[in-house]
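Missing here: one protein chain of the complex. Every other protein chain is in place.
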Amino acid sequence: MSHNTFGHLFRVTTWGESHGPALGCVVDGCPPLLPITAEEIQVYLDQRKPGQNKFTTQRREPDQVKILSGVMVDEDGVQRTTGTPISLMIENTDQRSKDYSEIKERYRPGHADYAYDAKYGIRDYRGGGRSSARETAARVAAGGLARKVIPNILIRGALVQMGPHKINRDNWDWNEVHNNPFFCPDAEAAKFFEEYLDGIRKDGSSIGAVIEVVAEHVPVGLGAPLYGKLDQDLASAMMSINAVKGVEIGNGFEAACLTGEENADEMRMGEDGKPEFLSNQAGGVLGGISSGAPVVVRFAVKPTSSILTPRKSITRSGEEVDVMTKGRHDPCVGIRAVPVGEAMMACVLADHVLRDRGQCGER
Amino acid sequence: MSHNTFGHLFRVTTWGESHGPALGCVVDGCPPLLPITAEEIQVYLDQRKPGQNKFTTQRREPDQVKILSGVMVDEDGVQRTTGTPISLMIENTDQRSKDYSEIKERYRPGHADYAYDAKYGIRDYRGGGRSSARETAARVAAGGLARKVIPNILIRGALVQMGPHKINRDNWDWNEVHNNPFFCPDAEAAKFFEEYLDGIRKDGSSIGAVIEVVAEHVPVGLGAPLYGKLDQDLASAMMSINAVKGVEIGNGFEAACLTGEENADEMRMGEDGKPEFLSNQAGGVLGGISSGAPVVVRFAVKPTSSILTPRKSITRSGEEVDVMTKGRHDPCVGIRAVPVGEAMMACVLADHVLRDRGQCGER
Amino acid sequence: MSHNTFGHLFRVTTWGESHGPALGCVVDGCPPLLPITAEEIQVYLDQRKPGQNKFTTQRREPDQVKILSGVMVDEDGVQRTTGTPISLMIENTDQRSKDYSEIKERYRPGHADYAYDAKYGIRDYRGGGRSSARETAARVAAGGLARKVIPNILIRGALVQMGPHKINRDNWDWNEVHNNPFFCPDAEAAKFFEEYLDGIRKDGSSIGAVIEVVAEHVPVGLGAPLYGKLDQDLASAMMSINAVKGVEIGNGFEAACLTGEENADEMRMGEDGKPEFLSNQAGGVLGGISSGAPVVVRFAVKPTSSILTPRKSITRSGEEVDVMTKGRHDPCVGIRAVPVGEAMMACVLADHVLRDRGQCGER
Partner (left out) sequence: MSHNTFGHLFRVTTWGESHGPALGCVVDGCPPLLPITAEEIQVYLDQRKPGQNKFTTQRREPDQVKILSGVMVDEDGVQRTTGTPISLMIENTDQRSKDYSEIKERYRPGHADYAYDAKYGIRDYRGGGRSSARETAARVAAGGLARKVIPNILIRGALVQMGPHKINRDNWDWNEVHNNPFFCPDAEAAKFFEEYLDGIRKDGSSIGAVIEVVAEHVPVGLGAPLYGKLDQDLASAMMSINAVKGVEIGNGFEAACLTGEENADEMRMGEDGKPEFLSNQAGGVLGGISSGAPVVVRFAVKPTSSILTPRKSITRSGEEVDVMTKGRHDPCVGIRAVPVGEAMMACVLADHVLRDRGQCGER
């Protein structure tokens, strides 16, 4: 089967291929009366938009979002959600399908070509079809809506590693994130990445990355244990992003190395009279439920599989061939995964705010 | 809300607390006519069973599973599934609720106590209630059934790291896994872990671990992109296991460090005339769809939060206290997560075999 | 597939066969802190219980419900829901499997025998297996819990037609419902039914019935249009009950005969300052959303298919035979469908109260 919906009460269904006339999503279950404009959603799409610098694909897409349903201008001239499904559409404008004719019959190593063909017996080879990262534009649009559902939660993402090079966390400055083309919070590292990635780009190669997304002011109590745990749904959401190979919550794999004494976050009463954690190894989730501490997720993005170096592969008919992928590609797809990761975090949290309200009432 | 079902066509709903009269699960959607006995399921429960050596909780539970519905003995005397829901029940016998009276009002650091109370306004403090790892017995039982749905797929798990100590993968021998109390495939490492963990146990401390689960002979084509991707569902399933903080598919976080040339698995035609991968960085999943290569998942388990060293915490009423957790606990909960990880892998694969058949027909 | 769960936030999964060791259900998503005892649930099970008079099957089942999870006694000694899944179990005690050996190979006309065999290739012939109306005990138990979620809604059911004989609605008295073995609100009709049904019973025949379930004090705004409409979910719930062949909301099929003038319910402001309907043709639902008027559902129950008169049928192997069904059966299964219909109404409304709260907040 295919399964293109995620979320339970805040439900997002995406559709569209890289080279079809358009792509989009339907967001169902969005609460009514939220003020929303296409421009507000556009802000996030512009962050993900291709063609903005030499480190992203040179495909030029305005990625202009249209709201086709689910909103109405009220008496005060404010456009608001009506509680009905919201259809968002982004037209494709810069498809160059001929670019892909060469790989129509050839499976590009690392790409989903072979797997799609094996599953469905047919594959939209134009730009990767449904498996293209272009689909993430629909996620980012949905994320823009989701943020409206949870206006008090602050969601920010950043690139924290490129290739083997981790940023220096002591340099972390959220203000730097939009000062460089890498969403990197460490200005010094960003400078290094500029040169590093340029070299990779010129080689026609590519490189992986690690992205971190942090949500602050998350209310305590979100999560639907045991099989709709908050961390579980975040892992699922992040792993669904193209090219992601690993997901961590809080200290993640580091937790395996620690003793119980080192790992457990101690508690005290805060100055505001509320419980407070003295550390955040858990990444804001205990037993699958948000603890009130910042929710911290990291995910690893593999290097773009489209590279200029020829690699061994086969054709649809079983011929052994060499494949090199020309065309317009990001040397580090991890970069543009930052706004996508933020969007997925927003959607999952919006969903859980509504789910929690459903069972346990307003907080 | 709470959400205690996973799977789409092979659906598992679990129920039960650590100190209630019983726990269990209902498996819905299991194909009819599969031969199955309680004894076959028991094999897996026995692997997870507590009290088997000094490295697991000394709680003594026979963990005897009963099949309450969904099967019938046919004319040849073979008990078979009938296609209707299968209810599995395991009675609790060795609850000692007084052990927990002390922490009734106190939140144990690292545990779900505070989060459950904050969410639900009530918390079954006896042995962790619903958040106890005892619930994983129900998963293991469901996994026993799931294996029957996919008899040709070989699923095996192993502990590959304890604390900072990784096994030597050159020593990997699946036959060793059941020769030591750690499910460790490296006999040498197992010997080391014996001493290492004994030290931790005697200190009343605990330690984390990394578990790897491998599925071989997985048919190509499983997975329901874009939001029911095979790797996504595996990430979700593994992250739902108690104490898990990170999940990787294939090379996982290592992928972030690699170039496209290093990371992409090249293809050739195999001797059997079928496509073959020359490496398996991808861990058997491309574009969310199984590629035919072994599916490889790793997950990090944090150290048991129950330790003898006092830690700062608070009570339900906001008093600041120190908490130490007596009682019977595993010094390394990661160990018993091995059969649980296998069970989750089995359930996810069984589900996807049925889902794929639903959309794309029999393979 | 089989699909044994209903509801979205208040989710009920039932399991069990007529002649297995037990049957039951898991209720997931029930809000925490609701006071609940097995005795309160038992009240409803006792209404559905077989063997209470000559008009119901003579199978003797105490139908004693046990709560296996999801509750805890609080400090005041009150047993409360904890927000985790609630497992309810009813043991079968009076199975007489030999009664059914005769029809093991024969398909009973009107029963699900042939259809189950054709679908699953195996069929639990003992007492109808999973297709037995015994399963409705689990629904009634779940309904008892559901009522706790919506304590202010009054749900009552009644038999309003037996065979071609409708009750006189002018005689409607809810107090009469528990004064006769038919749940009939018209004392006069009940007297007639006594004699009428006795004749049918003695002939070894059976007869159909129509049941009406009314919910009062339903808050306005319940329902999840367009595909989770309140009336749609009620139609689905009632049609899922054994032997039901038709469902109506409000005036139902009568609406087809009316003009717009006759059918539309006019509105005025009530004395309490709230909107009020001057009639209730709509049965309390407009556009799939509750209007605040009583929700009225009726459903038709076919006659018991188990009759003493031989009917033409075939065997599993395709032999043509005559089948008559001995054993212990209700001459009018519609009667015991009354508490089942009430339970389904309670479950659907509880679900929608939670769903509505999830999207639109507390009312």
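Going by the order they are written in, the chains are A, B and C; count residues from 1 in each one.
Simple rule for what comes next: contacts are C-beta pairs under 8 Å (C-beta built on N, C-alpha and C of every residue); 3 or more make two chains touch, one makes a residue touch a chain.
Only a predicted model underlies this, so the values are computations on that prediction, with no experimental measurement involved.
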The one of B:Ala264, B:Ile314 or B:Leu354 in touch with the missing chain is B:Leu354
With the full complex in mind, choose from C:Leu33, C:Ala187 or C:Ala300 the residue touching the hidden chain.
-> C:Ala300
List the residues of chain A that touch the chain left out of this view.
-> 1-5, 9, 11, 13-17, 20-24, 26, 28-29, 32-33, 66, 68-70, 72, 74, 80, 82-87, 119-124, 129-130, 354, 358
Residues from chain B at the interface with the omitted partner, ascending = 9, 29, 31-32, 83-84, 225, 354-355, 357-362
In terms of residues, what is the contact footprint of the unshown chain on chain C?
-> 1-6, 8, 14, 107, 109-112, 114-116, 118-121, 130-131, 135, 161-164, 200, 205-210, 220-229, 231-236, 238-240, 245-269, 273, 275, 278, 282-283, 285-292, 300-307, 309, 311-314, 318, 320, 334, 355-356, 358-360
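Keep this in mind: only the chains that are shown with their structure count from here on.
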Report, in whole Å, the distance between the mean C-alpha point of chain B and the mean C-alpha point of chain C.
-> 38
Cα-centroid distance, chain A relative to chain B, in whole angstrom = 27
Junction residues of chain C, two or more chains touched | 9, 29, 32, 83-84, 354, 358
